[in-house]
Structure formats: C-alpha cells, structure tokens
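Take a look at the structure below.
Every protein chain except one is present and positioned as in the full complex.
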C-alpha cells in the first residue's frame, strides 16, 4: 500500500502506544550509550514520565468516537480506553515502586533493561486491550509474555529469580500453544482472524459439528488465557513465579498483566462466543457455557483462599490472594449482567490501588532483610505506626471491609451475580464465604503487625517514590470506598456503558 | 384513708436514710427506724379505725402501657388489709424497738435497721396492693428483705446457705404464683382483684381454669408460708437474728401466704378441688410439722416448726371455707408467736445458746421473760381464755362444719402435739434446778422486755374480738358486704370446744410429767420406736431427699449440657476449621515445585472440561 | 435542630478520635480525659433527642437523606433504582438504643481507666466502635446498616486482641470469624433483596417485598422464607442463639471488662434489633410462621444458659452464660409475636444492656483490685468491699428479675406475651426464672458472703470516679423498674397492633 494510504489512517488513535514505543526506543538507546557510571534511575523517571504523557494522551482521546484503523486490527472503543487507563495507571505506580527497588545484591547494570522491558510489556497489554484482530491480539499477548519472562529473571545472580523465570517461560509457552491451538480452530471455521468478521460469520452457523469444535476452541482459549489471569486450572505457576520474581515485577504480574488477561478474555469471549448460537439456536454459546466458567470461578476462589491459609511467605500469600481475586472477577464475568463491565472495571480499579499499595509496603519491609517471611511484619506498628495503619487499610480493602474500595467492588459484583435471572446464589455464597475465610490470613498479617512484639530494630525510612505510591494508593482506596460515585460517574460520562463494544 | 399509701413510705424512707447515713448515725439509726415505723403504725391505726365505719377505698394510677393494654398500680383499703396493716406495722414497730437492745454492739447495726425498713416497706406495700401484679412485686420484695436478714451474719457459711435456700425455695413458689396470675390475666383480662372476682362470679372463666390458676397461686402461698413440701427453708431461716425471726418468719411474711389465699378467697371458693387441696395441704403440714417439733432441741427451731404447723392450721381453716377462722388465727398467731420469739430471743440473749438441753431453771433469773414466755405458750397451746384458744376453736369448728372429719381429727391431734412440745420447751428452759454454768445470766433491758409485755397483753386479749360468748365482732366485720367470704361465724357443736381444751391440757400434763416432774422417763416413747424417732428427729429426711433428687438432677443436667457444649458445639466448630485448614494443607502440598506438574494440572483441567462439555453437549 | 442532627450524633466521636491523634502518647491523663470527653457529645445529643421527642417532636423529623451510590446506569428508568442513599433516621426503638449506647459508651470509657496500657490506640478504636454502634441503630437502609455493622467488627477485633487477657488472640479470631460469617449471611440477604427490588431502604422494602407486583423480579414465598431464615442465622450469631454462641463466651472472658460492657450491653443487642427491625418489619408472615421455632429457641437459650451458668467456676463465665440465658428471654418475647411479647423483648434488650454493663463494670473493679474472678479464690468480699458487694448483690437481683428493677418488667412482659400464645412452652421457660435465681445467688454469694478466702486488708472500696457509672446504671435500672413508661412511651406506636 502506498504512502498516502498509510497516512490516511487516523494514527492519533494510537497516540498512547506510540508514546510508550518511542519512550522504549529512547530508553534502549540511552541505556546503551550512557556511560556506565550514570545512575540508571534517571531512566526510570523518564519511563514514568512517558507513562504519564500516555495517560494524558489517552485522556485526550476519551471524547473520541469509537474508531478503528489498519483494517479493524486496532480499534479504540470505550472498552479499550477504560482498561488502557487502568493499565497505564497501574504501570505508573509499579514504575515508582521499581525506581526505589534495591535488592540485596543490587540491580546495577540491569536496571536499565528493567525499564524498557517493562515498557514493552506495557505496550503489549495496551495493544491487547484495543486489538480487533486475533493476530494483533496474539502479538500483544506475546509481547507482554516475553518481556515479563525476562523481567521475572532479571536478578541473574539470584537462583530463585532464574527458576521463577524458567517456570514462567515453560508454563507460559504451553499456555500460548494451547490458546493458539484454540484460535486456529476459530480461524478454520470462520476463515478470518478479524473479530468482527468472525462474529458476523458465526451468527449464521448451526452445524453441531462446528459448534462442538467451537466449544473445543472456547475451552482451549479460556484455559490458555487463564494462565494470564492466574485462575484455575492454570494458576499454579503464580505462587512460585511471584515469589522468585523481583518485587516490582511481582506487582506488575499481579496487577497489570492480570488486568491485561481479563481484557483479552472479555474481548475474545464476548465478541466471538456471544455471537455463536448454541444448538437450540437461541442462547449464545457464551451463556450456554456460563456454568463452566462459574465452576472455574468457584474453584479459583476456593483454592486461592484455602491454600493462602498455609503461607508463611508474604509474596506467596499475595500470589494466592491474587488468585482469589481473579476468582472474584470471574464471578462478575460469569454473571454477564448489565453491570458486568462496570463491576469488573471498578473492581480492577480498586484492585490496582489496594494491591499495589500492599506491594509497596511488602517491598519496603522485605527487600532490606532479604527474606519474605511474614514474621518480618511483627511489631510493624511499633516500628512505623503510620506504615502499619496504611497497610491495614490495604488489607481491609483486600478483605472487602466497608469503608474501602474493595468492599464496593465486591458489592457491585454480588449485585451483578444476583440481579440476573437465574440468580447465581451458589456462586455468590461461595464468593462471600471464601472472602470470610480470607479474613484468616489477611488478619494474620494484622496480628503480626499490631499484636506481636517488634521483630527488627531500627527505623524504616520510606523513599520518596514509594511514599508517593503509598499516599496515592491509600487515598484512592479510601476515597473510592467512601465516594465510589466519583468512579461510577466517570464511567458513565466517558464510556457510556461500553455500548460501542460490539458496534 | 386516702393517705394510706403513705404508710409503706415511712419504712422506705428509713431504709434510704439508713442506707445513706447509716455509717454516720451508728446506733442512733435505731431511733430513725423506730420513729418512722411508729409513724406508719399510727397511720395504720387511723386507717383501721376509719375503715371500721367507712366503705372500702381504692385508688389507682397508670403504670405500664402494653399496646392497648394498660396496667395500673394503686392501693386498696378493705377490712382484711386494714387489719393486716395494723398487725404488720405494730409487730414491726415492736421488733424495731426490741432490736435496739438485742442488736446492741453489732458492727452492722445500721444495716440491720435499714434491712428491717426495707422489709417493712415491702410487707406494708404487699398488704395494700389492689391487684395481683402489684402483690407479686411486693411479694418478691419481702422475699428479698427476708433473704437479706437471714443472711445478715454473712460470713457464717450456714447463714449464707440458709439465705440462699430461703430465696430459692420461695422463688419456686413465686413462679407458680406468676404463672397462675398470668393465666388468670389472659382469662379475665385484668390483674385487679375485684375485676377478676367479678368475671369469675360471672362464670366467664372455665372451672378447670379456675382450679388450675387457684392451685398455681396456692403454690406461691405454699412457698411463702413454708407449707409442705416447700417448708424446709423456714426452719433454716432461724439463722437470722431472732428479732427477724419474730417479725418475718413468725408474724408477717410467712403469713403472707395465708393472706394471699384469703385475698383470693372468692377464686378458691369457686373450685372445690382447690379448696380441698388447700385444706389437705394445710392439715397435713400442721400435723407433720408438729411431729417434727416434738423432737427438736434448738429453741428457735422448735418455734419455727410450730410456726409451720400453725400456718398449716390457717390454711386448713381457709380450705375449710373458714375465712374468718383463718384470718382470726393469723392475727392471734402473729401476736403470740412474735411474743414467743422475742422471749426466746431474750433467753438466748441471756444464756448465749439455743440448745434447750443446755438450759434449765431460768424461771427465777428471767423474771420478766419467763412469765411472758409462759403466756405465749399457753396461748399457742390453746388453753382457754387465751387468744389462741378462740382462734383454734374457730378453725376446728370450720373444719367440722365443712365435713372434713379426717382433717378435723388431724387438727385435733396436731393441737395435742402443739401443747405437748410447747410445754416441753417451756419446762426444759425454765423449770428444774438452774445450771451451774449459768451464773451470770441477767434479764434483758427494757427496750426488749417492753415490746414483749405489749405482745403479752395482746396474746391474751386479742382473742376476745371474736368469741362465741361475747359476740363475733371481728368475723362479722371482716365478711361485711362480701357474701363470697362466707359467714362471720360458723356454728359448731359445743363439744368441739371441750375436746380442744381437753387435748391441750392433756398435752401440757404429759409434758409436765416428762420434763418437769420427771415421773415419766423422757425416752419412754423414743426407746420404744427408735426408727420412727430417728426419722422424725431428722425431719423425715426431706432435705436429704431434695438434695438427692432435685439438686442432683439439676447438676446432672448441667453436666450433660456441658458435655454437649464441649463436644457438640465446640467440636462442630473445631471440625469445620479443621477441614478448612486441612484442605489448605493438601492444596499447598500439591504445589510441589515441579513446573511440569503445574502444566499437567492445567492440561488435565482442560481435558476434564472438554469431556464434561462433550457429554453434557451430547456430541458423543 | 437542623436536618443533619443524626449525622452529627453518629459521627460526634470522630472529634475525639481526631483530637486523640494529636495527643502525645506520654500524656496519659490527657488521653484518658479525651477518651471520656469524646463520648460526651453523643450523650448530650442523644438525650436532647430523647427529651425533644418527649416534648412532642416527631421522630420522622430526624430523618435525613443524601444520594450516595448509583449502581449500574438505570438512572434513565428510575433515578432511585439500584441507588444506595446515605439515609439516617430513627424510630422509638432506635431512639432508646441510641440513648443506651451513648450512655453506656460514656460509662465504659470511664471503666477503661482500669486498663493500664496504650490509652491512645485504645480510645481511638473505642470511639470508632461507638460510631459503628450508633450508626447501626440509625441506618435507614440495609447496606448502610451493614457498613456500620462491619465498622463495629474491626475495632472489636483489635480491642479484644490487643487489650484482652491471656487467650486474647484466639478470642479475637473467633469473634472475627463468627461475626464475619454472620454478616456474610446478612450481606447475601441484603444483596438478594437489593438485586430483586432495586432498593435497600427498609421502609420501601417493607412495602415492596410483600407486594409482589411491584418488585423488579418477583420474590417467591420459598425464597422469602429462605431469606428470613438466613436473617435469623445472621442475627442469631450476634444475639447469640444456641448453638452459635461459643464465640461470645470467649469474648466475655478474654476481652477487657470495659469492652465487654459495650459488647454484651450493645453489640449483642444488634442481633435483637435486627430481628425486630428487619425480620419482623420486612418478613412479617415468615416471622409469624416461625414464631414457634423462635420461641422454642428462646426457651432453649434460656435454660441452656442457665444450666451451664450453674456449674461455672469463673464469675465472668457465669455472666457470659447468663447473657445467653437473658437473650433467650428476648427470643421468647419475639416468639410470642404479640404486643406484650415484643415490648418485653425490647425492654429486655435495654434492661439487660444496663444490667450486664453494671455487672461487668463491677467485675472490672473487682479484677483491678484482686486480679481474679474465680469463685474459688473469692469469698467474704462483703467484709473488705461492702459497697462493691452491695452493688454486686443489687446487680444480681436486677438480673434475676427482681420487681422494682428493669429486669422484672421485661421478663414479666415477655412471659405475659408467650403465655397468651403457647402456655405450655412458657411454663417450661418459667423454670428458667428459678434457675436464674439459683445460679446468680450461687455465684454472687460465693463472692460476697461466706468466709473470706483471702486477706482483703488495705483493699480500696469504690473510688470516687467509679461511683458515677455504678450510680447511673443502678439508677436507670430502678427507674425503668419503677416507672417503665420511660421506655414504653417511645414504643407505643411501634408495638401497637403486632400479631393482630
């Protein structure tokens, strides 16, 4: 295609992506050519700045009508915007954490790599969120995966880090393979990789043979993607990788890449499988298979919360808790209610802040002592009362106690699960019961922080960037807990109920 | 009369004052108590005199609103409670005075008077109550008063036990009363006596319901008046200071049961079953307690059992439709039993023991107490011309006239026993040569003998308000304008009076032979029927039986429930948490660290899903 | 009074919290003073509300409302659909509970002087707890109620776990988990109602739930029954109903007495409050159908608690079981489901609040002096501390339903109610009255009467600042006992016509 055709595309829609891309390239070159002795922290700030700019750019795009370029391979609908926003905000916070990250043996020369790999990963997630085509979607996914493989193994000298990276790679590739295999069938039946086109052809489909094949692909894709969500059955890698990976990376995996996973899941499932009529011809396949998703959601919540009870390592504990949260989000996805998008979006919003806040404190407490045993939190209230209280806020929010964003999120999900008919009483009950079980381990941390005598002597000094993260997260967690309407209004006014998702 | 409500408030005032300033007043607090009770005595007398001529007076005020029900409080002055007011306030006043001497030197002197005030308040309130609810309220309060006074010597284990026992035993009765009155309420729609009687009279309440409720109420009376089978607390109650025994456990509170039955008489009268229950329980208690009385050697316990048996008499009278007889005996008994207790108190005060075996020949030493005691003894034994004679005679006539011949003869035998053991007591304490170890025995101060003298006079004269010879003034007055209570006087065959006299004299003579003249060996009877004797002397092992049945059963239930608590309730919780933890454990065990296991799990999961999908989808 | 009176009342302790935050840890007296003063505004406001009500101010005029959360985007259909308002309001019962709460909070704050460590954190949590309790009684919609309900949970967890006795962490945990489960069940009920009707406003629900044509998605009778049973369980944990009670025993024994004053004085009552307000309000038919069950549960509680209290060796345990037993009376009253019964239940809620507060205050006094509450190690206390013993005895008398004290009125009405509906059951329950007397006297006499097992020489009797709570409580107990109109008047409209 010639140049003017190329230029005729409305590239403005990709502005945020371009910004991140440019920043990545810039960082790569800088890292290459800057003299060794220059502290690579500066790169971190650049990356952070670029993310902020991207957010700004995205903000500029908020008003835009739904648009798609490159033959519908890249579409910017409100869904994409909404979740890109979350991804960018999450990444910004993670970057702040990363800037203050000082492992025992130090990151010295790899620090640079970290930032641009991080940015590529972010780029991947952004492309995923606004891809209208299986191929772009897949490329974005891989971009994220591959960069995060490396990120996980960034601490080359650290055995745990290597191992976690290795495990991540192997599981990741297998999941990719499974997903792709599923996609290949989709392509086979529709003869296209463009989501909209596929949906169009599928609506007219009614040969049970194909339907079974599609079901096959459905499960393959779902299981494949459940790797990214760290939900049953592809959840077991999470604890090991989370434990081994550098803390900021863990934060990244547990927040940004999880959100990306959900984004792509919703994208594929809703746009394709809601188009396929089941054999009875009326209910779309997605609803026909609700029970399976519901089942997986239930198992995810149960496994995540039960196994977490046993954990002594705080990062593993949060790995399991993040599994559990994936389960909660799946409940919303299962219900497919009117408020699905709102509830998932809001819950993720809350999750970004409460989880990253928690990780900020984990990084603060653990990296210095080099061990992640929960016992290091003992008597934190004595060492640094404010820090302890902040942590308490995040934990309460994760546990879903009123007054925090987590509670409203859960409430929203319940509402979704119960307002559809037939109501998912069982699922809701399991969710609520498991979140009560989660009190055990969440308040276990409280017990350590407040009731036990202090473990380490000496004050904890909180670096600037981390302080910023803590303030932002705590403020947001409480603000959205007390004034959730702010978020909802934002949602209503800018994304208009995601009506343009299919259009 | 419209100021009758003031009467209970004086003692209440004294209670409060002494509670607040007792510490400062020390023994002076006696005067507070005495004066205030005197005030209520004066008012009571005025009220009584007024009531002799005027009609019944009743006043009410709203108390509690339940939905559209309205419960009220108030007070009523009718013949019965006008009379009771005087009896109570009089005895209370005398006891107050008496205690000044008796309790002299006790470190908790003011507290004692405070408690007395509380009790008197409650008792007067009880008497004034116009409805069952209010009655119940004060009914409980007098219980507390007696509880506090029994346990006055709180660091004596025995006192503690006695207090607890008294409270709980009466409580059992009270629950009966409570249930009875609530049932009655839902039947008649009111707690007011007059309304209840009205609807009963109008036949709005079924016969069985009347019987049931009246028996339940009677249970309450049984508890308070120490009737069989709830009598065991009363003898133990003698742990309290003697004036208390005189006031509460002889003259007033224990008579409250009788008073209650008398007040509810129209209800009882409406059910023969109820009436005969009352009569039988009464008669049985009378004879039963009397037999025990024969064998006791503790001066106060003898009196206690005689109280029980006398109360039985009153119940018998009421049960035998002898309303007047019952109330009459209630009055006379109040006086002479109070006298006896005060006298006994003065004896104890002098010799510092309660064991009559250790006493003897005190006649000369206690030149005031002894004759007064004798008067009391004569009165209770029903010797002619003494108050007891007339009232007891009335009861016997009532029993006969009612046709309960068995009960009649039981009563007669009881009378004989009474005469016997009372004089046994008298002779053992006062007759015979004085002991060597009782040299420095001295008569009590006037504060103690004074009240006794008053009571002594009353014990003699109070009988003459209602006699076959000089007119049955009291009876006519009591039943005046209320035919439901029966006649003022029941005509009975003359021989009953003679029988009664003979019996009592016989009893006295036998006692004289055994304990004074000693021509008849003391163990003349006991040696012949040792087992019977041991049974009786051990009070028919009632306490032991209760311990081994009710108390034991309760403990058993408790232990059983504890078992449930530990193994069922706690066990359930433990097992649930155990399961949760166990699942968590297995879950983390599965996390073997083998990366290939992880993918395998994922793949297996996928396979399972596909298979289920295939089967449910019906593709294979 | 302006329209935000209730908010002012509910959040008034916040002031104390803020001030405490700026008070240095070292300044113990300052902290104590602030802690107590922090509870005073609530008391004043609550009493003003009460008297202005007696003065003829209608309770409706206290109501206030602000839009808060709008779930989903149904504004187009109906602005109120799936919205959660911030709405406070009170009825007679709530009014009483608020007064009770604020007063007990003040007294408990005074009792807290016996805790000898970390006043700062303690009082901040304490005041937070008070906010929660006040909020629970004023909340006008279920979600708000739930939020305040949970707000009471967290401070309690810390107060028990940090300031409790030997086995405190275990106690804190069992408190958290039991109540967590209870509130979880409650949350399910709330959300189902919300999802089906689109509102959680209690008044609205009272109408909607029982008029099937108006709700978004119809609620089947069986579902209603299920919801009601769930509600019963949820509040049953709080009340507690046998066999869901084991947590509260631990709390009674392990928590600091000052907290137990509030716990058994107010928090347990939330269960009763909820049952009456929501159970009876929203599901009247179901309540009627299960009335017998509730009454039976009540009798079971009454006897179970009484029998077990009979063999306890620790005075705190005796009181704990007696609380269970007394909550049984509440259930009995509710089970009767008639005017007398319900009013009795409400009376019992208030009066037991006062009585147990009194008893636990005395326990706190006692423990501070002799460091034990074991019956074996006590005895003859009346010699060393006549005043404390006197009040202890008075408390016991009140608790065993002595006429002239609040306990009697409530007990009497509850039984009055039940005897009308199910006399046999009531008669069985009446056994409890006897047992209550037995176990209370056993325990209290073991402490105060008899030979003294220890030397009480040099032991302080009631201190000056300790007089206040005792006198206030005993005063209120007797006031209610003698002149029950103080309670019954606000309840008239509420109770009238219950059970037809």
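Going in written order, the chains are labelled A, B and C, and every chain counts its residues from 1.
The rule is simple: a contact is a pair of C-beta atoms (placed from the backbone, for glycine too) under 8 Å apart; a residue touches a chain by one contact, two chains touch by 3 or more.
Just so we're on the same page, contacts and distances are computed from a predicted model.
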item: Listed names "Cytochrome oxidase subunit IV", "NADH-quinone oxidoreductase subunit K", "Amino acid/amide ABC transporter membrane protein 1 (HAAT family)" or "Sodium:proton antiporter", matching UniProt entry of the absent chain; value: "NADH-quinone oxidoreductase subunit K"
item: Displayed chains contacting the withheld chain; value: A, B
item: Selected from B:409, B:464 or B:603 as touching the chain missing from the view; value: B:603
item: Residue among A:146, A:308, A:364 or A:472 touching the omitted chain; value: A:146
item: Hidden partner chain, touching residue among A:6, A:22, A:38 or A:135; value: A:135
item: Residue numbers in subunit B that touch the chain omitted from display; value: 588-589, 591-596, 599-600, 603
item: Absent chain, residues of subunit A that touch it; value: 134-135, 138-139, 142, 145-146, 149-150, 153, 156-160, 162-167, 169-170, 172-174, 176-178, 180-181, 183-185, 187-193, 201, 239-240, 243-244, 310
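To be clear about the criterion, only the chains that are shown with their structure count from here on.
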item: Category of the chain touch graph - line, ring, star, complete, other; value: complete
item: Of B-C and A-B, whichever chain pair has more C-beta contact pairs; value: B-C
item: Inter-chain centre distance, subunit B versus subunit C - centres from mean C-alpha coordinates, in Å; value: 38
item: Interface hub residues of subunit C, defined as touching at least two other chains; value: none
item: Footprint of subunit C on subunit A - complex, ascending; value: 338-339, 342, 396, 401-403, 407-408, 411-412, 414-415, 418-419, 421, 423, 425, 428-429, 432-433, 435-436, 439-440, 443, 446-447, 450-451, 484-485, 488, 492, 497
item: Of subunit A, residues touching subunit B in the complex; value: 166-167, 170-171, 174-175, 178, 208, 211-212, 215-216, 219-220, 223, 226-227, 232-234, 236-237, 239-240, 279, 289, 292, 302-303, 306-311, 437
item: Residues of subunit B that touch subunit A when the two form their complex; value: 580-581, 583-585, 587-588, 590-591, 593, 595-599, 601-606, 609-610, 612-614, 617, 619
